[in-house]
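Read through the structure below, which is laid out as structure tokens, and then see the notes.
A selection of the complex's chains, in situ.
Labels A and B are assigned to the chains in the order they are written; within every chain, residues are numbered from 1.
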């Protein structure tokens, strides 16, 4: 008698996630070296994408009688790798520019924080609170309240339930140690010199479209 | 000499969040007692809303030279309380119904997981992996991929960077201990008897509208 065919792996766990190339010339940033950016992209980001494919394949083939802890532990790994993939993609895509915040972002930041300076101060302090470890600073736009807010994330698993990231800054030490050592403040300064505000505003426009 | 006026509290930290009433009669659910639902709403949900107001007030009045750890520790509390508020609101709003999944949700779950049964099995196992502690099971809809996915959250801080919750199940023990003791499976059964699928589908329609 013929064996049952392998079950179709549910689509939710079957996407072959692809590594996206860097959207800018890694040698073109101000204060962030080609070596750092290339290592960050090839190792930390691409590693997360490849790992996510393995994790989702493993979840998709768990036996029906898997112990709950097996499911939970792999789903935690899935969340870590998924957010690492998504946030790194958002991070690289919001680099490669220059100049001060403009347009819709600047207006919304002023509405939320009173002034663009206050917003930036809050963003920078959140970043410095993560120095020496891991984490992200995430500016998320919430379609319901039509506002943005700076969120602290201590590692890849953290995120606000409402809102989609429009500007993110990686605070994992692999984002700066090679160039800045423990000088996270120097890295944050460099980050602000390279933000691609037109991309950030495109995200906002996309999210605000009805 | 006159003292400086108090700085205007940035709007991002100034919202007076209001407690929303239960959107259904707490005595009307199947297998979840009025006492449990009322305590959950009044203590755990409303407590988070009130705490969030205090936390944001404290952040909004931090001195400019606050140590980064002070900012980070309060922003962590802000994330905990914010997600607790948002997820509890989504949870109560997706209770008060009955019957099997229908409409757009059922179709998207089938697309993502191969069948509605497979989706439900994955959702239930994720819930059981959180039994005896804290956490949420979150089905998030991602406008970019036009798909939904079940996410594991070990506490209020966890969430996927892409996607907005459309169906959530609270797995903190305050969701079931009063009625079910350690029998998380019994609670998950009860949860499925009370899902308000029309609300879930309304969320999806809202998110899918362009």
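Note that in this section a residue touches a chain if its C-beta (ideal position, glycine included) is under 8 Å from a C-beta of that chain, and two chains touch if they have at least 3 such contacts.
All figures in this text were calculated on a predicted structure; none of them were measured in a lab.
Of the identical chains making up the complex, 2 are displayed, while the complete assembly in this file numbers 4 copies.
Here is the rule we go by: only the chains that are shown with their structure count from here on.
Centre-to-centre separation between chain A and chain B, using Cα means, comes to 22 Å. Residues 7-8, 10-12, 64, 66, 68-69, 71-73, 75-76, 78-79, 82-83, 86-87, 90, 111-114, 118-119, 121-122, 125-126, 128-131, 138, 147-154, 157-162, 164-165, 209-210 of chain B are the ones touching chain A in the complex.
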